[in-house]
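Removed: one protein chain of the complex. Kept in place: all other protein chains.
As written, the chain order gives the labels A, B and C, with residue 1 at the start of each chain.
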Amino acid sequence: MANRHKKLGLTNDDLLNMYETMLMARRVDERMWLLNRAGKIPFVISCQGQEATQIGAAFALDNTKDYIAPYYRDLGVVLHFGMTPKELMLSAFAKAEDPNSGGRQMPGHFGQKKNRILTGSSPVTTQLPHAVGVALAGKMSGEDFITFTTLGEGSSNQGDFHEGLNFAGVHKLPVITVVENNKYAISVPLDRQVAAKQVSDRAASYGMPGVTVDGNDPLEVYKAVKEAADRARNGEGPSLIEAVSSRMTAHSSDDDHRAYRSADELEAQKSTDPILTFGAYLKENGVLNDDLEKEINDRVMEIVNEATDYAENAPYADPESALKYVYAEGGEE
Amino acid sequence: MANRHKKLGLTNDDLLNMYETMLMARRVDERMWLLNRAGKIPFVISCQGQEATQIGAAFALDNTKDYIAPYYRDLGVVLHFGMTPKELMLSAFAKAEDPNSGGRQMPGHFGQKKNRILTGSSPVTTQLPHAVGVALAGKMSGEDFITFTTLGEGSSNQGDFHEGLNFAGVHKLPVITVVENNKYAISVPLDRQVAAKQVSDRAASYGMPGVTVDGNDPLEVYKAVKEAADRARNGEGPSLIEAVSSRMTAHSSDDDHRAYRSADELEAQKSTDPILTFGAYLKENGVLNDDLEKEINDRVMEIVNEATDYAENAPYADPESALKYVYAEGGEE
Amino acid sequence: MPVMSYINAITLAMKEEMERDEKVFVLGEDVGKKGGVFKATAGLYDQFGENRVIDTPLAESAIAGVGIGAAMYGMKPIAEFQFADFIMPAVNQIISEASRIRYRSNNDWSCPIVFRAPFGGGVHGALYHSQSVEAVFANQPGLKIVIPSTPYDAKGLLKAAVRDPDPVMFFEHKRAYRLIKGEVPEDDYTVEIGKADVKREGEDITVITYGLAVHFALQAAERLAEDGISVHVLDLRTIYPLDKEAIIEAAKKTGKVLLVTEDNKEGSIIGEVAAIIAENCLFDLDAPIQRLAGPDVPAMPYAPTMEKFFMINPDKVEKAMRDLAEF
Partner (left out) sequence: MPVMSYINAITLAMKEEMERDEKVFVLGEDVGKKGGVFKATAGLYDQFGENRVIDTPLAESAIAGVGIGAAMYGMKPIAEFQFADFIMPAVNQIISEASRIRYRSNNDWSCPIVFRAPFGGGVHGALYHSQSVEAVFANQPGLKIVIPSTPYDAKGLLKAAVRDPDPVMFFEHKRAYRLIKGEVPEDDYTVEIGKADVKREGEDITVITYGLAVHFALQAAERLAEDGISVHVLDLRTIYPLDKEAIIEAAKKTGKVLLVTEDNKEGSIIGEVAAIIAENCLFDLDAPIQRLAGPDVPAMPYAPTMEKFFMINPDKVEKAMRDLAEF
């Protein structure tokens, strides 16, 4: 494997950083499944298989000023934007300290104002017009941040995808939309979902560039998002990027995908596991070795363990606190 | 002008038929404006400028079996599908005998089951998924009709456009969608509405062929819709056609378009008036002459006059009849 | 009579209707091979094939709109929304279209479609997998809204909905799916839409409710019976349009009325029930019309503490019943 990252302006340290964040996303996610199967948390929805897309994209943004409207699988994206494993675990356990929602929402419903992570809901694709609105507001206010939003390929069939991207296109707003195409929307495969040859073909409907990239390769995703970000910051408007990868788990902890996916298919996708393939790339390019790999993994695991312990022992919100924050209280904004 | 219609398999009689229907649409519409300005009917919304698109398209369908879900400007389409000028006038006057709605809906809200014209509403674009649903039903029932639906270019930005056409694309349903692009959505010009270079570019999003044609030329529109209809009947799925023409009136009788369109623009579009340009084509090809033109116009005017008189004198529905038909009555379907 | 769960009664109703009439078909997200996220359509794909059990793209307005088109043509679609919370993108098609098709066409066209959706809380579903959304639609003449509480009613009402010439929204309490079991006759029967049902006869107080809360009321009524308080329980079953006569009769019977819903209180459909009583039998009342409902917060939270706080349950219903009985 040739060294492809230098050309992209990425240092070895950047790559190790990306790798560690991908691994963190995976390990946090794996832990949640364990906790779910142990009956300790009611629900998980995974990033597994999509870490390369998420980290490649997030690293191409400016996590000190850009705004993001992620979707439920974007554990990797929010990690890079500053949400900590502890905070993610607090959310998984639905504890009062969860910064996303104080335990009000299911895990995967991200939101954290201090890190410019817009609050998200369950109905898919509603976040896309929000990202467009933040971009509009930024433009009106003369700010130079861009906004970034993601969704699944199934969700690209919602009306809000069309309406939101057309708005962004007409007003040439600095919005980057990444469709994380994992080829399934719960049980429904790509060809029963999306009539387009590829999701990125939809970009032409909105007068914006569209590309499809290998979502298992963080460097390819990084490159596409970086180019889109540069265009957006230059006032050249929005972009649509489709990153194709695989869903390595069932849709969620409530699903069993063996009912609609063959054993062969499930086996085959293991070979494209981005943690493994990116790790291999790093090793082949002398960025990673077995010792360093172990060191990173140990560090990650320690953080995951601490986060789990902390969150498990943290208190729930009081029952009556369910009554709070319907409207602004006492003159607050 | 070369004879272009023979190649399309259209006889001189077909052309005269098309011309007379176009003229009928125009004259009925003009009459409605007069009636509106005289305070006799509260509202008009026009087909003027779009007759070539409508008649070209409608003649390419089978008006004995195809289903149509027209939009409010489609006076020309419904005329060819069997709605009479008298019925249209009954609707304009909101009289009980109006087959569209018994005077319940504004004019332009077409619907007539015996002619397979689906009932329409005011919120734009909702008819598109309906046309897809009828096509699905036809396919399930083994029928060989196709469905046809229209909308404005502004309306192509609604979520229902995206959702409906994607459904048609995934299930390869026999649906033809014609976007009647008159370059305005009320006051908002094309470039503030549609971010795509052309509306037909959106076809790729749904895996279907898309073309843009001159909507002032009924033969071009006929050709595009005929090809789409042949494909649809062959099981080759849906098509999207954009027909570009002009809106020759204000948006409706409640609008004054001089507030947002220049006098030059309004003057310039007179030269592309499809009634005139198609008339000229017919004359140049020896299909029409001044005598025949007058004969047709007289015939049309007589029908329009009769229709107006009849409708004006027809009774309104009884006040209490407003209570009827909320639900099926007495076991009917 | 076989005993079956609420969800099995629903599946059976669809199966029987699809066998009876080939115009009946199912469409929705994951209804095919997967048999639906709750398995309500389990087995239908295998029996009827992909042409009559259609996995749609993830687009609710299209599910509704395409279904409406097919219904106008003369089919009998059963459109499943994966969760009631996700009907919102389809509100325009349901309210502006389905509910107005017969009326606006002066009876020329009709729209015999069923919109099914699981609703309700107490399943750790958080804000967007727990909601009661019926009030959004319970002001739209042309629509009917059905919410069964028992397997018997679920099967009979769903069959009636499929055969109904007009659009019917059919909300199924997702916690009832496996929790509630009951006898369901083997023969083909329907339950009339528009009719409430007395689920328990009583003399002292009247509880009017629907959905899972019917069971809470019945459980609480048992407990009150031990103390000699006799509770009359009316199950609305069709919550739009309401069965006014049955409501008035039930209210008059005891003169003390408790209305229960799992929805937020203000603007819920029990407000309309109260209004009907206050308009028609005010002088038959011996106590103010009481309402027990969820608090007026957007939707129930995920954390068990707050979810429990939000949800009504037999204890809360019992307490409200005792307070009323003592009034």
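One rule holds for everything that comes next: a contact is a pair of C-beta atoms (placed from the backbone, for glycine too) under 8 Å apart; a residue touches a chain by one contact, two chains touch by 3 or more.
The model shown is predicted, which means the values in this text are computed figures rather than measured ones.
The undisplayed chain touches these shown chains across the complete complex, A, B, C.
Note that of A:42, A:56, A:76 or A:123, the residue touching the chain absent from this view is A:123. Remark: the omitted chain is touched by one listed residue; of C:31, C:58, C:71 or C:277 this is C:277. Contact with the chain that does not appear here is found for just one residue of C:142, C:156 or C:202, C:142.
Between the chain not shown and the residues C:8, C:56, C:82 or C:99, the one that touches is C:99. Looking at chain B, the residues touching the absent chain are 42-43, 94-96, 101-106, 109, 121-124, 154-155, 157-160, 185-188, 192-194, 254-255, 259-260, 316-323, 326. Listed by residue number, the positions of chain C touching the unshown chain are 61, 85, 88-89, 91-92, 95-96, 99-100, 103-104, 127-128, 135-136, 138-142, 240-242, 263-264, 266-275, 277-283, 285, 287-291, 296-299. Residues 67, 69, 98-102, 104-105, 109, 111-113, 118-119, 121, 123, 126, 128-138, 140-141, 159-160, 162-164, 166-167, 170-171, 324-329, 332-333 of chain A touch the missing chain (whole complex, contact as defined above).
To be clear about the criterion, only the chains that are shown with their structure count from here on.
The centroid of the Cα atoms in chain A and the matching centroid in chain B are 45 Å apart. With each centre defined as the average position of its C-alpha atoms, the distance from chain A to chain C rounds to 36 Å. For chain C, the set of residues touching two or more other chains reads 57, 59, 61-62, 89.
In chain A, the residues touching two or more other chains are 157-160, 192-194.
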